[in-house]
Structure formats: C-alpha cells, structure tokens
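Every protein chain except one is present and positioned as in the full complex.
Presenting chain A:
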Amino acid sequence: MAGSLPLVPTQAKPQRSTTRNESSWVKWSLIGLAALVLIWMIVLPLIVVLTESLKKGWEVYVAAIVDPDALSALRLTLLVAVITVPLNTIFGVAAAWAITKFKFKGKQLLITLIDLPFAVSPVIGGLIYVLVYGEHGWFGPWLSDQDIQIIFALPGIVLATLFITFPFVARELIPLMEEQGQHEEEAAVTLGAKGWTVFWRITLPNIKWGLLYGVILCNARAMGEFGAVSVVSGHVRGETNTLPLHVEILYNEYQFSASFAVASLLLILALVTLILKGWFTRKSVH
C-alpha cells in the first residue's frame, strides 16, 4: 500500500498539496501505529507495574522497599554496577582504540569476541562461570583450598555481569572512532604530543558523547540483568540477591504488591538512566 503512494502526486494536478496530504496520511498512520505498539508493549505494562505496586496502598509499597532484604538487594545491584561499569568502560575504550587505530592480525576475531555476549543466551553466560569456578569446575578445588568463594557470591555475580555488559561501550565507540579516522591524532603527534596527551586532548573529547551513551546503556543492563546472575547467585536472601532476582522471589511468595513495588524501583533506576541519556544526547547535538 505504502509503496504505491509516491506515484500519486506525480499524476495529480495540484501537485504540492496532494503530496503533502498523502504523505501526511502516511506519516500519521505510521506514527499512530508506532504509538499503538508503544502503548501496548511499553506504556500499559508500566502502568500495570505502578498500579499493582500501589494496589495495597503506600504503606505496603514503602514497607516492601525499606525491607532489609530489598535494601540489601538494591545495595548489591548498585555495587555490581559500580564495579562492572568502570571496568567495562576502560576495556571498551581500550578495545575500540586498538581496533580502530591500529592494524593487527586477529582484529576480526577480537571484534567477533566482543560481540559474543550479545549472541549467546545469558544463561550460558552464567553457566560458563559455574563450570570454570564451581566446586567441581576447572579451578574449583584450588579455589576451595584457598577458601575463595567465587560462584554463589559477589565475585561470581560481578563476573557474570561483566560478561553480559562487556560489548556495550566498545560497540558504541568502534563505529564512531572508525568514522572519525585518525587525522587529528596524527596531526597532534606531528606537533609533538605524546600518547597520553593525544588521548586526553584529542581522542577523549572526540568520543565523549558516544562513550557516555555506551556507559549509560552498560549501566542499565548491569542493573537489570537477570538470567546470567540468576545462575551464579545462589539466591541467598539479603546476601546474593540482586533487585531483579528479588522481584521474582517476592512474586513467587504471593507478595504481588511488594514484588511490583520493587519492580517499580528498578523502573525508576531505568528511567533515571534514560533521562540522563536523553539529556546527554541533546547536549551532544548542540
């Protein structure tokens, strides 16, 4: 249907106005369709989360959130994000730098490896760590002798989250840096600048918006990850439960309002992230 539309204005006499009419029809129906999908898929569930969480009143809502187990889940979620996001930021910048500024063997392999976490199911992201660091995994017996607990403890959760959020920054930067080329850096070097000076003065200012965007996406995923974390967490309340896992636990305990209240907390974290993202994107345009 839409494909045949552009033909119409060329035949019609009052060319300009028809063009506008027809295309505005297309425009509005497309916008309407998108809005409908958005309402159906995103806005409605959001409303459900909020209404369900407040169904039993503010008191239940607040009680669910200040519950020690919920607070500890929130703390763990933030802690995991604080550890994983900077690490992945450093890794992402380094990888993007290496891939776009140098020529070397195995470059394609590196790019593929960076993409791997996007391609495999998060459950596998968790299981591989159980197989490597679990009691009967490769390093299990040795770790057990040293009394180091990785799986079913914070390190395991951090590892799984690192794995899952690993591509976000690099993936954001690689196309950007490729597009920018390296003329400015070359110019700086000719003028006598050293490696780190080039990075801080030229490269970083050039990529900062893309970098921030990647960091924000990485952060959002780090706080929201369920599958991989679920495999390695051990689900100990007040200890190795992250917010997404806590939501599931509450739901399974018939505490529907409480579970939606905690879900709304996650939602607020996500909204803050998105608002920051929007703000940065606007700033970067100006």
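The definition used in the following text is that a contact is a pair of C-beta atoms (placed from the backbone, for glycine too) under 8 Å apart; a residue touches a chain by one contact, two chains touch by 3 or more; residues count from 1.
Criterion: contacts and distances are computed from a predicted model.
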Unshown chain, UniProt name, "Probable glycine dehydrogenase (decarboxylating) subunit 1", "Exodeoxyribonuclease 7 small subunit", "Sulfate transport system substrate-binding protein" or "Monosaccharide ABC transporter membrane protein, CUT2 family"? "Sulfate transport system substrate-binding protein"
With the full complex in mind, choose from A:Y61, A:F152, A:F166 or A:Y213 the residue touching the hidden chain. A:F152
Looking at the full complex, which residue from A:K56, A:K101 or A:H235 touches the chain that isn't shown here? A:H235
Could I get the residues of chain A that touch the absent chain, sorted low to high? 75, 78-79, 81-82, 86, 130, 134-137, 140, 144, 147, 149, 151-152, 204-205, 208, 212, 234-239, 249, 251-254, 276
